[in-house]
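Removed from the display is one protein chain of the complex; every other protein chain stays in position.
Per-chain numbering from 1; labels A, B and C assigned in written order.
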Amino acid sequence: MNELRGKRGILAVIALLIIGIGFLSSLFELAGNVRPGVSQIYNSLAHLVAPNNIATWVYDWRGYDTLLETAVIYVGAVVSAMVIGRGVVQMKSCPQEPPAQSKPLEFHIETLTVILKYLGLPAAILLFSYGIMVVTASSTSGGGGFQCGVIMTAAYLLAAIFYGKNNPIRFGKRFIIGIGAAGLGGYTLLGLPGFLTTGFWQYNIGADVWGIAPSIMRFIFGEPFRLSLVLKEGVFFSSPGIIPLINVAEAFNVIGAIGLIYFAFIYGWQEE
Amino acid sequence: MIEVTIQLLGFIAAALLLIIGIAGMVFLDNIIKKIIAFTLLSDGVNILLVAIGYIEGGVVPILLPGMSTVEFTTHAALVFPVGIVLTNIVIGVSTTAILVALAIMLYRRYGTLKASVVLKGERR
Amino acid sequence: MIGEISPSIIAFILGILFGTQLAHKITGRMAALVIIFSIVGALLFGAFTFTYSIYGGYIMPGLGLSMPLITATIGIIIGKLLKGE
Partner (left out) sequence: MTTIPSNLWSIPLIVAIPLLAAIVVNALYDKRAIRYISIISALLTLGISIISPYGYHWFTGHPAFDPTTFTFTFDPGIPGFRLSLEFFFGPMQQIMIVISSLILVFCVIMATSGLTKHQGPYLAMIFLLFASAAIIIMVNDLYHLWIAVEIGSLIVVGVVVGSGTSISHKAALKYAYFSAICGSGLAIALALLLGITGFPNVSDVVRVINIFGVGGMETILYISFGFFILSWMYAGGLAPLHPLKSEVYGASYPHATAVLQAQSKLMLVAIGIIMLRIFGTLPFVKEVMIFLSIITMMLGVVIALLQIDFRWIIAYLIISHSGLVTLGIALGTKEGIIGGIFQAVNDIIYMSVLLFCCEALYYFGGATSTRGSFGIAKKSPWLCAAVLLGAFAASGIPPFNGFQSEIILIQASINAGFPEIAVIILMVSVTTLIALLRAIYRIFLKPPENEVAANAQIPKSITIGTWLFIILTIIIGVYPDIALRFIVPFVEGGFLP
């Protein structure tokens, strides 16, 4: 902590302490006085959509927020790849300094034991299927698209560590970019059915809580995911509607995004 | 006398993490250390959000068989603040990725990770 | 009922998609190992909380089988076989 020595450091620490104590004392007032507000309304309507109310919140009540949130990680991936060297542009008329070279990482996999090498591929396959399980069961249990993407790309990273350049999971440039585009584009376009039939973008026409969508749409998007919910008040036939589909789209997008980040960091970026 | 609740403890943890994170981001010189400080800051925000969504004696907002809807409405954790945590995690991931990528490229150019050297102003 | 089958089908299709991205050779022994592991995992991760049928994986209170995990594993192996190499 060389940076905090001297008079400046002492002043900085005092200022931070004052800010911190002020912030903390205001939080003391807030403790126990939180107003539930809109969350309680969401919770009271939970049994009409999907049992996992967080999934409902993420993809139905605030579905459009989540679209932007999904776009955040897409942007994060594209920008980090741009920093590494993908898609650097220069003015044709006035070229500036050349961009820095992006070199691939060097792997030293000789030290790994044989058992790890033998079990690497099965572990990657099992992680893949675990990720797929998480994304398909998200409307009923915890987890969702983002988690699926993170698990899948963790498998990719694991395989890269075990096998180095000779990675058994060969996410190519085109596959990663394509799956990311398909994910975010699919999420965006899943708003269209609701928009065209009810006028509301991303209306969950499968669940149709408010009864404003045509019944045929409810049948198409709702029936494949209909669930029976046994509660104290009786059995509810709830339908998460398009939530499972959006989940898959989100998972694709996250696989594309984090996969692109890993790809760019591990292999650098060379143009063909 | 202030009653010590789990919510209050969460707030205290969050505030400590936030202050450590901000201090690290502002005062530390090493770019990687700054990025680590940012992850602390981001986790502090997460804990703050979770603590705001906390309900005394509450349940996870997932309907389990045999629950009553009225009970669920009053006892489930507040779904809005808890849901925002997901967003904050995603934003944290993307910001960290960009910062790390920039740190890599600037390290290749200047051969050091000291912010005071790398970010020194150039005469234009 | 259909709400319990569709996740498994989706898992199978996704498994085929990601199975095509695998490069190394998979021996029969490895495939068997992976499927056995996936069944064990399916027992560990449990069934859907809300489905009350055998297909959905609910065997008895406290014991269930997560079908998407198994179908996804089978899908990945089939996808690998489809791609060849």
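Please note the rule applied: a contact is a pair of C-beta atoms (placed from the backbone, for glycine too) under 8 Å apart; a residue touches a chain by one contact, two chains touch by 3 or more.
Fair warning: this is a prediction, and the values are worked out from it, not measured in the lab.
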Which displayed chains the unshown chain touches: A, B
Touching the absent chain when the full complex is considered, from A:A124, A:A137, A:I169 or A:L184: A:L184
Chain B, residues in touch with the chain not shown (by the definition above): 18, 21-22, 25-26, 31, 34, 38, 41-42, 44-45, 48-49, 52, 80-81, 84, 87-88, 91, 94-95, 98-99, 102-103, 105-106, 109, 118-119, 122, 124
Residue ranges of chain A at the interface with the undisplayed chain: 22-23, 25-26, 29-30, 33-42, 60-65, 67-69, 71-72, 74-76, 78-79, 81-83, 85-94, 96-97, 99-100, 177-178, 181, 184-185, 188-189, 191, 194-195, 198-204, 209-210, 212, 271
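In this text, only the chains that are shown with their structure count from here on.
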Of all other chains, the one whose Cα centre sits farthest from chain B: C
Whole-Å gap separating chain A and chain C, where each centre is the average of the chain's CA atoms: 22
Euclidean distance of C-alpha centroids - chain B vs chain C, Å: 35
Centre-of-Cα separation between chain B and chain A, whole angstrom: 16
Interface hub residues of chain B, defined as touching at least two other chains: 62, 64-65
Residues of chain C engaged with two or more neighbouring chains: 49-50
Partner chain C, residues of chain A touching it in the complex: 51, 121-122, 124-126, 128-130, 132-133, 135-137, 140-141, 152, 163, 167-171, 175, 223-230, 239, 244, 248
Chain C residues within the chain A interface of the complex: 2-4, 6-8, 10-11, 14-15, 18-19, 21-24, 26, 30, 33-34, 37-38, 41, 45, 48-52, 66, 68-69, 72-73, 75-77
Chain B to chain A touching residues, read off their complex: 2-3, 5, 7-8, 11-12, 14-16, 18-19, 22-23, 26-29, 52-53, 55, 60-69, 71-74, 76, 78-83, 86-87, 89-91, 93-95, 97-98, 100-102, 104-105, 108-109
